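For this depiction, one protein chain was excluded, whereas all remaining protein chains were kept in their positions.
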Amino acid sequence: MGLLDKEFSDGNIVIAKVDDLMNWARLSSIWQLGFGLACCAIEMMATSASHYDFDRFGVIPRNTPRQADAIIISGTVTLKMATRIKRLYEQMPDPKYIISMGSCANCGGPYWEHGYHVLKGIDRVIPVDVYVPGCPPRPEALLEGLLKLQEKIRNESLRKKIA
Amino acid sequence: MALKTETMVLNMGPQHPSTHGVLRLELDIEGELILGVKPHIGYLHRCFEKHAEAMTYPQVIPYTDRLDYLAAMGNNFGYVTTVEKLLGIQIPERVEYIRVIMAELQRIASHLVAIATNGADIGALTPFLYLFRDREYILSLFEMTCGARMLYNYMWIGGLSHDIHPDFVRKTKEFIIHFRPTIVELNNLLTFNKIFIERTANIGILPVDTAINFGASGPVLRGSGLPFDVRKEDPYSIYNRFDFEIPTGKGLVGTVGDCWDRYYVRVLEMEQSLRIIEQAIDKIPEGDVHSAIPKRIKPPKGTVYSRVENPRGELGYFIISDGNLNPFRVKVRAPSFVNLELMGELCKGHLVADVIAILGSLDIVLGEIDR
Amino acid sequence: MKNPEEIFELLKTEFADVILGIDKETPTEPIIAVDPTQISKVGLFLRDNVALKFDSLMVLSGVDDANGTKVKDEDGTDMISGGTLSVYYHLHSTNLKHKITLKVSTPRENPQVESVYNVWRTSDWHEREAYDMFGIIFLNHPDLRRILMPYDWEAGYPLRKDYKNPEFYKGMKVPY
Partner (left out) sequence: MYQFLYDLIGNEILAGLLVAVVPLTIILVFALFGIWLERKVSAHMQDRLGPMRTGWHGWLQTVADLMKMLQKEDIIATDADKTLYNIAPVLVFTGSFAAYAVIPFSSKLLGSEVEIGLFYVLAISSLVVAGILMAGWSANNKYSLLGAMRAAAQIISYEIPTALIVLSMVMLTGTLSLDKISQMQTSSFWNWNIFGGAIFGLSKFLLIPFMIVGALIIFTSTLAEVNRVPFDIPEAESELVAGYFTEYCGMKWGMFMLAEYGNMFAVSAIIAILFFGGYQSPIGYLGNSIGAQWLVPFEQGFWFIAKGLTLVFVQMWLRWTLPRLRVDQLMTVCWKYLIPFAFINLIIIGIISLI
């Protein structure tokens, strides 16, 4: 991580408050990597457009992985593309999050059986935070996925996890 | 001593804001000047043709949705007409009318995205959002009919999955009234914007003979001035009953066949689609949309090639049947696949910024290029 | 405007031993069979003859006919040996509005078809796709590489009926 890559062993009120503030900043400004794969990308664009307006949650597309916080895998990942996605993921600075959007990215979707060139689930390549089901998911579903991701970020902490 | 110079290879994509998905372009550039463009495709190869061989005939329809995901109705339409041709069955009038209305609405929705992304590539972001807003209107019409926003699985072999909603006719008429002024607004905001014209006129000129030799179709071919439209040329369904024109590129602000012409053909086509819908919407006859759906689809042995006019051009399905429940081979003639071949030809001698304009005017969908 | 039989007769008189026959059995469209090593010459004639003017190649499709004999491989997988692969050409004339379908068949073990790249430029990517999916070699094609599959795909040609998918590709598990 960037500024705060240290884990604190004991929690106290200061760390708890700092946690809240930092988490609030991260969750209210999730910039997605402007990058579409397949059908779901159109729904992702529709989510950013006027009717659903992703920007309400502070989400704006950044085209370079260096400035993005979240990557929305919007569509079928093929074997040819999977290596590139992995590379994009590696180019993003920590902390970074991944939303897997749609059945194809979750598990291969309708291409699970005969798709000789389809990766059956993006989680075989990179770790996923939130899975959004649907083929393609409605924009509302993607917004729900984003809210779930925000919830996940809200519960992160600088404190060392007690095993 | 002379300085050693070499050309730079710039990789555009697969992750790039204006490659419309996962296209990769390899640009040979000298400064900003393009020496050559090599498209690399296949990043979305989803094995459609293999799936088609493994599925029964009706099961293939949902996969056709996912070819050209911006015009899923058109893909359904092409596939079902091809199979119906192979089966030789007659379709109820009501089904034909509803199919035509759906296909034309889909054409408008698809052209809206094409125009929006073309504008956004050149830097006009606001029209992009306006047009997506209007597209939502059409999507809600589809949604009330079949429950899906994008990928419908609506047209079945011999019929439709659902009959139209009782409100559909009224809402569609409302849409037509709402949409006509939008085209005027679009023309004011983007089409005749001085900067937009500067960026697209006389760029990527495609002569008509090159276009034919490269197999281009749809707005790309019509932009070059040839009034070729499968709906008139080779009428399928009931298109011969409607009165509409084929808009072609006229070189209004530049040379015939430039980016602006291809763009403007799409704008004019939206108006023609509205005309077709207007003619069809009042004439939908009564009937049952499920009556002609065969219980068991087992076409005779043989081959068939049939084509329809999709928003992006001529969409053809080549089906070989060996008399089984599954097709033996389905090959899709995807319009974007063929149109994209032009990229290398059109970009020569232009600047990096023009590549984006040209690509936007070709209006490709990677789903059907890679299949 | 000519119907396929007339076009067949015209071609038969022009290229006696190159045109192999016409198949009228199919319910929708007759298919003219052509010698795979001479298809470019036939294509050029079809394109440039004033009575034909087939200026547009709508689609070029490779097909695995799967008409060979099924044999078991040493590890028990089904293989097809012998038989043919075919390529279909659907032509159309934007001027004279007629259509025709050509077909060439080539042995599965050594599939070689002449490229029609210099007749219809559109065949460039179609031929690359047929090569990618079926392994059909197009002679005289300037740039015959894989197009849809990764350039380093080694597991064969996916649309052949006896294709077996690999377990792993670059460390990624392929089957579900």
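Lettered A, B and C in written order, each chain numbered from 1.
In the analysis below, a residue touches a chain if its C-beta (ideal position, glycine included) is under 8 Å from a C-beta of that chain, and two chains touch if they have at least 3 such contacts.
All of these numbers come straight from a predicted model, not from anything done at the bench.
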Inset, instruction - From the touch rule at the top of the page, work out which displayed chains the omitted chain touches. - result: A, B
Legend entry - Touch with the omitted chain, as defined above, among B:D68, B:D261, B:D354 or B:D370: B:D354
Legend entry - Which of A:R26, A:K86 or A:R124 contacts the chain that the document leaves out: A:R26
Legend entry - Absent-chain contact - pick from B:N193, B:T210, B:Q279 or B:N326: B:N193
Legend entry - Footprint left on subunit A by the chain that the document does not show: 1-5, 21-22, 24-26, 28-29, 50, 53, 55-58, 60, 62-64, 66-67, 69, 91, 93-95
Inset, instruction - Kindly note down the residues of subunit B that lie in touch with the hidden chain. - result: 8, 10-11, 16-18, 32, 119-126, 129-130, 133, 189-190, 193, 195-196, 198-199, 351-354, 356
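Note that in this section only the chains that are shown with their structure count from here on.
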Legend entry - Centre-to-centre distance between subunit C and subunit B (centres being mean Cα positions), rounded to whole Å: 26
Legend entry - Intercentroid distance (Cα basis), subunit C paired with subunit A, Å: 44
Inset, instruction - Could you tell me which residues belong to subunit A and also touch two or more other chains? - result: 80, 113, 116-117
Inset, instruction - Quick one: which residues in subunit B touch 2 or more of the other chains? - result: 42, 45, 47, 50, 370
Inset, instruction - In the complex, go through subunit B and note every residue touching subunit A. - result: 14-17, 21-22, 42-47, 50-51, 54, 62-63, 66, 69-70, 113, 128-130, 132-133, 135-136, 139, 149-151, 366-367, 370
Legend entry - subunit B-touching residues of subunit C, taken from the complex the two chains share: 25-29, 31, 55-59, 61-64, 88, 90, 94, 97, 101, 120-122, 124-125, 133, 146-150, 158-159
Legend entry - subunit C contact footprint on subunit A (complex, rising order): 79-80, 82-83, 107-108, 112-113, 116-117, 119-120, 124-125
